[in-house]
Structures are given as C-alpha cells and as structure tokens.
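All protein chains but one are shown at their positions in the complex.
After this line comes subunit A, so read on.
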Amino acid sequence: MRILLVEDDPTVRSFVLKGLKEAGHNVDQADNGKDGLYLAIGEKYDIIILDRMLPGGIDGLNILETIRGQKNNTPVLLLSALSDVDDRVDGLRAGGDDYVTKPFAFSELLARVEALGRRGHNESAPETSLTVGDLTLDLLSREVRRNGQKIDLQPREFRLLEFLVRHAGQVVTRTMLLEKVWDYHFDPQTNVIDVHVSRLRQKVDKPFETAIIHTVRNAGYILRPAQD
C-alpha cells in the first residue's frame, strides 16, 4: 500500500517508517504540516497517517479538514498524545477514520493501518456470504459451515468470526475487536477478549484437524485459511 506519514517527532517517525516498510508498504513522509498538506493534496495514497499536533501552524486536524473539503476520501488514521474522549470524538468528527493514542504498540498501529487499507477496497459490493478456505459464513441466514459441517454460534460469536473473516490474513488486535465487534471504548481491565476468542476457537477449530484462528504474540489474532 502507498502510505503517507506526517509526524514531527523523529524517533516516532523513523520507528513507524521502518515498521511499515518492513511490512511491505511504500511510505512517504513529512515532518511538518505544510509539507504534509502538500503531499496529501498532490499525491494519491491508500492511507494517510496524521499526527494531530504538528509544528508550524498547520496541525493534523487542519490537514484532515482540508483534504476532506476537497472530497478526498483517503482513509486517515490520527495519531495523538491526547486520549481524552472529547479529542477522540473531535478527530473522528473532522473526518478521521481511526484514532491511535501515543504511546502505542507498533503492532496495534500496523493492524489498524491494514484494516483501514482493506476497508477502502471492499466497500462497494454488498455480499451475502463470506468464504475463507473451507469456512463459509452466510450473512443472511447467519449460518456458518466449515468443511460442509454446520457450526452453531451465538450472535456475538458470529459477529466476532465475521470480523476475523473480513480481515482474513491480517492481524487484528484485542482493542480493535473490543471497538469493532462490541463497540466498546473503555479499558476492560481483564482478558475478556481472549476468553471470547478461545470460546470461538472451541467451536470453529477444535472439531477440525487444522486451526484457522491463530494467536500472534504481542499483537492479537489472525485468521488464516487452512490450506496454507
């Protein structure tokens, strides 16, 4: 993916840059708002990562508002040291698609970037079923089959699996699951998500020979088709 990174802190910038490049992305960078805005308007990117606070008059929200004002719908991920609910709401209201607070784990950022990039692709066609390897989800009847065998899932388990399937091959973090599957934005204190995923595994993986839901250490989970 082609990514623009606008961040003034050199340590954070080089850290993110290195990580994204290692993950196989093509990254342009800017260390101030003016250059950032120039690149964001002039070039075509799959994703823009914007620091909210930037020196020199033009900050992240200004850039975001400007490009949105030009009907540019490139997904934007905001980076910020402010974790206040209000700031988050401000950022999303200004047209941001996701929000990550500093300090963050790189795995969290990468997972969210890839999820956003994916979202850009399959927005158009409304599907009625999802298939990954031998797993099929019927979105209308809410029926799940693996290897032709029917699996009974609770509504929430179905949504969890649906999210994993939609992001098959990508790492999804626990916070992402809490936010996207449960729509919760608080700190759950315990490993609630792990427990739910492990319940899902009991039904989706345990009865079969190969597992498709995998734990990624220090990051989260990934659903990978069984054939690989």
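Convention: contacts are C-beta pairs under 8 Å (C-beta built on N, C-alpha and C of every residue); 3 or more make two chains touch, one makes a residue touch a chain; residues count from 1.
As a working rule, contacts and distances are computed from a predicted model.
S.K.: Considering only the chain that is not displayed, what protein name does its UniProt record carry among "Peptide/nickel transport system ATP-binding protein", "Isoquinoline 1-oxidoreductase, alpha subunit", "histidine kinase" or "Carbon-monoxide dehydrogenase medium subunit"?
M.R.: The chain we cannot see is, by its UniProt record, "histidine kinase".
S.K.: Could you pull out which residues of subunit A are in touch with the chain that's been left out?
M.R.: Its contact residues with the unshown chain are 83-86, 89, 103, 105, 156, 182, 184-192, 195-196, 198-199, 218.
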